[in-house]
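Missing here is one protein chain; the remaining ones are kept as they sit in the complex.
In this document, chain identifiers A and B correspond to the written order of the chains, with residue numbering beginning at 1 in each.
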Amino acid sequence: MSGFDENLLDEADETVRVRFVVNGRKVACEVAPRETLVDCLRNELELTGTHAGCEMGACGACLVQLDGRAVHSCLMYAVQADGARIDTIDGLSESGVIADLQAEFHRRNALQCGFCTPGMLVNANELLSQVAEPSREEIRDALSGNYCRCTGYEAIVDAIDAVAKARNEGGSAT
Amino acid sequence: MSAPLTSLDRPNSYIGRSVPRPNAKRLLAGRGRYVSDLKLPRMLYAAFLRSPHAHAKIISIDIERARALEGVHLVATGADLAKICTPWTGTLDHFKGMTSSPQLPLPLDRVVWAGQAVVAVVAESRAIAEDALELIEVDYEDLPVVVDIDGAREAGGPLINPGSANNICFRSQLDNGTVDDAFAHAAHVVEEEFSFGRHTAVTLEPRAIVADYDPAAGMLTVHHATQTPYQFQDLYSRHYGIPEARVRVIATDIGGSFGMKLHVYHEDMAVVGLSILLGRPVKYVADRIESFVSDIHARDHRVRARMALDAKGEILAMDVLDLTAIGAFSTYPRTSVVEGNQVIRLIGAPYRFKNYRASLEVIFQNKVQTSQYRAVGHPIACAVTERLVDMAAAKVGLDPFAIRAQNVIADDAYPQTSPTGYRFEALSHQACLKRLHEMMDYDALRAEQAELRKRGVYRGIGIAAFVEITNPSPAFYGVGGARISSQDGAIVSLTPSGEVRCLISVTEQGQGTEAIISQIVADQLGLAQEHVKVVTGDTEVTPHGGATWACRGAGIGGETALRAARALKRNILEIAALILQEQPSALDIIDGEVVDAATRQQRLPIAEIARIAYFRSDTLPPGTQAQLTVGHHFAPQGYPFAFTNGIQGCSMEVDVETGFIKVLKHFIVEDCGRVINPMLVDEQLRGGIVQGLGAALFEECRYSETGQLVNGSLADYLVPMPMEMPDIVIAHVETPTADTELGAKGCGEAGTAAASACVLNAVNDALTPFGATINSIPITPAKVLKALKRF
Partner (left out) sequence: MKARAFSYFRAATIEQALDAHALVGDDARFIAGGQSLVPALSLRLQAPRLLIDITHIGELRGVRREGGFLRIGALTRHCEMLSEPLIAEFAPLLQAAAPFVAHPAIRNRGTFGGSVALADPASEFPAMTLALDAEIEIAGPSGSRRIKADDFFIDLFETALQPGELITAIYVPLFKADQRFAFDEMARRRGDYALVGCGMLATCAGDRINDIRISFFSVGNTPTRVKGAEATLIGSSLNSERIAAAQAALEGDLAPPENDEVPPAMRLHLARVLLGRLLGRLGESA
């Protein structure tokens, strides 16, 4: 890789080409360096399932998986993700990996307006991939950065709890 | 008490069944369609320069450098928009004597709160628009700032509105019975001053709007994240002079609302004007920092109240003064005085005393406006009443349950009129109290509390009874001259394939409107729910109605759907009767099949009726015109409001060294009349309670002495998060209203109404051994430690 070229400074407003693997597909797009990953996903790639709630990492609505880990897409620039694998709610839905979580959220009505839901699901998916059977306290802790104004959280905790138990028993939550 | 059985209670009825919301699947897959997601051809983006001063004269505005920036299409000031938009005033006629200054999208010469939008920029991206904001220079001259209630009331102090005599927006008084006499002869009097901090709705999706004016068609389309599209259709039409039929407001998915998104915001009005000026779609999504300084706030009350009791603990009278500060304007079109008005009218509501006096003073100040947010006034009225009841119980030597059992209006004593003049059809305080006592295992909780106290662990137990206002009639806004409908409309059609589509004016914010409407329609028509499609939120498609506010979706919208569905069923059976050569009354519909009413024997699928009516009308008797689309409107009559009631309980632990509070468990027994979908009702209660707990323990818009909001970000304004919130136990009592066939009342605000009162009582209960009391919300560690004199 070459070193720093000072001409770069004159091109702050110019877009640069970045490449990711988004939801399993190779994607190239032109972004300004100042464009956050969430804005890039929503505006350039039209993946509007990822939401922007606070743009400062305090609400969890914008969570996506970056190389397999949940991160706030409002707390990084798209250029930083060049070369990374990104999975959004759209891809997680299509691949079916969170189908049981989605079904249980639906059955238990663990959402109302739905704006926090994609972030909740990304985080729930991460939790269950790390802790086989989290306690309710551990579930609440894992969601401690995911804001929901509608539900009061209990149904979300119930749904994740039910899916964790079902996964351990090798069945479906319902 | 349970509801008498009706046709709604038959086996397999959809009424009373916890079915999941059909439309939630989209949201779970990330396929929501929020206004903030919307992208239209030619669309531009707006941003606003905001006042850094809480009160100042605008001396000059220099927009030249901003206008010259590449990518900027328009920079507009107050004067530019005033040319095309008429001003609005946030007063209503039935609030006698109230005043408020006229408002424009952007100010002409004066700013009245820090964060007020001053200049609009429209550019090719939000980022470029923000770049341009940095190039605008506004010269201000500071004016004296009015921040707190006392400052605003000071004689000879600074005035918010030049030319006015004082900073009073509205005064109101109630005086019923013989209050002075009751206090003079009381065995016990308890008195306290309460304060309630400002808080705000913090919907996860901030306010969002895309205004799209097509000059060729003379047509304005506004994609607006609101609960009340018809209200905005009317307002955009009237203030911009566009015929109503050429204004279309579309409210699709919305990321939370809670009352906050039914008010007129200056930016939203400006965006409509910007689109008209440009002839292009203009999008504005408030960012989180803007939300905190421009969304309406709520509460901000200081209440002094006293209660008189006889020697046995019978409540004799209450006397109340409510001071509330609302910002520099009264909000349009619903005003900013409704909360205070409801505070003084809901105080004491569960109890049967007759002597009541209250004064309300609504005051201007240099802050963003307050207005209606979930449970308008209820949490304040409830906290004041219930804390005084607990104080009285302690004084008389009664248990909190006992004093309430003694004083609530008896379940068999209805109808009743409250000391404040509200007419109650039927409430169930006694049944709710009894149920809560069992559900909390109250005696065991008290025993555990006593045991733990010996070990230095301080638990608190609190309860709070409440009354909630739902299903409002025109008495709420209509009589004051507001063009806000209390009726709703539904259009129900049998489709050619035999399915049913219902277009209805009530709107969906995630509470499950579409689900319960489809349950009601399916139930009444005899169809599977999946064969009913409900459409909401588009003024061009759905009939005019009040939409969503004051807990009216189920009670009024549901009744509208019920009656529309019954009308359609009559029409379907008329055609079926012609085809089958039967009397309509001999037929019924079950599971999408026309059957013999008596034997339930299947005769004909309704899909076949639809096919014949739409495609083979030639086979029907001459003169038959099948009416398979039915429109119906329903306006509530009878009682002006359908009041509901309930009681909440809370168990918590106070760390007396740190002042930290841990809510251990919360309980509610609630009576919203007929329950259409128990799961959805429970989730409304849970969500509402957690908003109330947030208010009780965490949330407050804190201002500096110069009127700057000091915690206006999601990192600094503490909303309730999962780790700190308890599990919530729920039970129901059902007392349907007889004013409708359905019997449903509202439930969306019940949780918020009493949660903070419950917490307040529980904290004070925990602090009893120390003789410490707290009467200020939110209850922060600082207030607890202060009360305990720990620092």
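One rule holds for everything that comes next: a contact is a pair of C-beta atoms (placed from the backbone, for glycine too) under 8 Å apart; a residue touches a chain by one contact, two chains touch by 3 or more.
Given the structure is predicted, the values throughout are model-derived calculations rather than measurements.
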*Name every displayed chain that the left-out chain is in contact with.*
A, B
*For the chain that's not shown, point to the residue among B:A82, B:A127 or B:L159 touching it.*
B:A127
_Residue among A:V27, A:M56 or A:A166 that touches the chain left out of view_ = A:M56
*Using the definition of touch stated at the top, determine which of A:F20, A:Y77, A:F105 or A:Y153 touches the missing chain.*
A:Y77
*Looking at B:I520, B:M721, B:A754 or B:I774, which makes contact with the chain not pictured?*
B:M721
*Extract the touching residues of chain B with respect to the undisplayed chain.*
125-127, 130-131, 134, 287-289, 657-658, 660, 698, 702, 704, 710, 718, 721, 723-724, 780-782, 785, 790-791
*So that we can see where the missing chain sits, which residues of chain A does it touch?*
1, 3-4, 6, 8-9, 11-13, 16, 32-34, 36, 39, 55-57, 60, 63, 66, 69-72, 74-77, 79-80, 82, 123, 126-127, 140-142, 144-146
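What we mean here is this: only the chains that are shown with their structure count from here on.
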*If you look only at chain B, which of its residues touch chain A in the complex?*
20-21, 24-34, 36-37, 39, 127, 201-206, 253-258, 287-288, 509-512, 679-680, 683, 686-691, 713-715, 719, 721-723, 725, 727-728, 751
*Residue numbers on chain A that touch chain B, as the complex places them*: 32, 34-35, 42-43, 46-56, 58-59, 61, 88-90, 93, 102, 105-109, 111-118, 121, 136, 139-141, 143-157
